Each structure stands twice: as C-alpha cells, then as structure tokens.
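Of the protein chains in this complex, one is absent; all others appear in place.
Our next item is chain A:
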C-alpha cells in the first residue's frame, strides 16, 4: 500500500475512461494524456487500461508502505525518491519506506504514476476513472487528500538481483526509446481536422483558425480548455440541435472563443464544432498549461487516421519488447 502525505494540486485515479455509459449521460473521464498513461502501465507489466494516478503541475508526496515496481510517464514534474531525482519513462523498483515527491515542472503539466499489479480501487460502471463532479469512481469519487491510503491489488514479481540491493529504489537499466516520447512543447502545433460545422463559420474565421495562435486561458481544466485568440463567428446565426461531442471536439459558443473539449467533457453539446483535434496530438495538447499558446495545422481525416494507426503500431511493437524484457528479468 501507499499513503498520500501531501496531496499536491490535483491528484486523481484515472484509467482510459468510462466507456459504454455515455448514452446514459455519464461522462467518460479518464486520463488526459492517454499515451503517457498507457506507456506507464506497460512499463510495469500492467494492462494499458489499469488505473494510474494523474498528477497535476504540483505533485503529491507519496510514501510507499510496501515495495512496488512503479513508472512515471508524461509531463516532467521533477520526480524524486527520498530526495534523489529519478528518471521517467522506465520501470523503477521502490522499497518499503521510500517517499516519492515532485519538484518544479520542467515540461508539460501532468504525470502518470503506474503501480505494477494495479491499485485496489473498486470499478464503478466498469471503470476506475474518477468523475469528480458526480463523486463517482476512483478513490471515493474525489481527488486524493493527505492520509488517503491506497492498497495494491497484487504485487508484481521483480528481479532477484534488485532484491539484494540495499537502497530505497533502483532504476531498471532500460527505458523506452526517446523517439517515442512526445515533445511536450509549451508552444505546440496541433493537428486539427475540420469539424462537422466548419462551413458554418465566416471565411475569415476559418482562416484565423489555422493561421493565428490561440492561448490556453486560465479557465481551463480537465473538462476543456477555453482558448483566447481571434474570435470565431458564424456566417449567420444558426442553432445546432444538441448532439454528441468527443475528446478533442472544438466547439464555439456565442462569444466566439473556442473551447477544446477534453477528458471530463459532457456527453453532448449544442454549440457548433469548428474542428476536431487529431487523436495523435491530444496528449501534447492535454499537457499544456494556462497561458501557453498553440497553433492549429489542418490535417485531413485520412492523414489523422493514418497517423493514429502508425502510433498504435509502434505502441504494439513497444508492448512486445517490454514483455520480452520483463520475461528476461524474471529468469
């Protein structure tokens, strides 16, 4: 088990989302940076959908009351164990009594902590993701607080050579290739597919979308990023009949400032959607902090799906080599 000593800004239990219940109005929730979430799990031998802790900007302090294999992926929030900086994107063996803490954000703003064997969090509607607004799922339906204790579901076997060492942690001597790690830029270019109501917008608004920078406003959270930049307006007033939205839908309310809908989005929306962020670029987008700027680059649906298939292919390859590595270590 592990104990939360300090809670940080916002630390919650997340998985890849509560799918299958959106038709009942239940929002999906889940990790913002699904790429980092998946890799973190794979590195410790978990299923990709296993719950992780999503840490935001200012990380928590966590004390391990038993040994575990962990990994930390995503934005670099300067993780350390017992005061010593540790590496990300690789498995780390921690001993009983080790304390994990975080420091200054170096890149991105969300880190994912995976625990080998998984956390003992009861699934609600088939998911461990926390839906904070409705107090559902995760750890008692809320973000973590000091003195919360999370049990581990099962411990993972770890290499014998590591057991012998007398340190509070040991980093494995392998990590994922740096080519695979997303570039969590504070000023990214994000690929965008034209949205279902793109043609409803004035031509200069259509152009502004792809040619001017937008700022992530301070009114941004897991539900969505409100963007500030050129205001986008419709050719003529038109009402959209409410319909489904998805992760990365960009809807434009009457004030003309686009909102990118993210993990905690509602299931349906009534504002016209000018664009849709390509799935491959959602992780980078979701790592942005309020005040940072992005520009949108047009991508066709075919290109977006091709890029997604390529990314999935490299994750599959990675999965295979990680599992070989893990088998080798247990010999």
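Keep in mind that, in the parts below, a residue touches a chain if its C-beta (ideal position, glycine included) is under 8 Å from a C-beta of that chain, and two chains touch if they have at least 3 such contacts; residues count from 1.
As a working rule, contacts and distances are computed from a predicted model.
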In UniProt, out of "Kinase A inhibitor", "MaoC like domain-containing protein", "Sigma-70 family RNA polymerase sigma factor" or "Protein-export membrane protein SecF", the chain dropped from the view is recorded as "Kinase A inhibitor"
The one residue from A:193, A:209 or A:284 touching the chain left out of view is A:193
Of the candidates A:99, A:279 or A:326, the residue in contact with the absent chain is A:279
It is residues of chain A that touch the chain not shown, namely 19-27, 124-125, 133-134, 136, 193, 195-196, 241-246, 248-249, 266-268, 273, 276-279, 301-302, 304-305, 308-309, 312
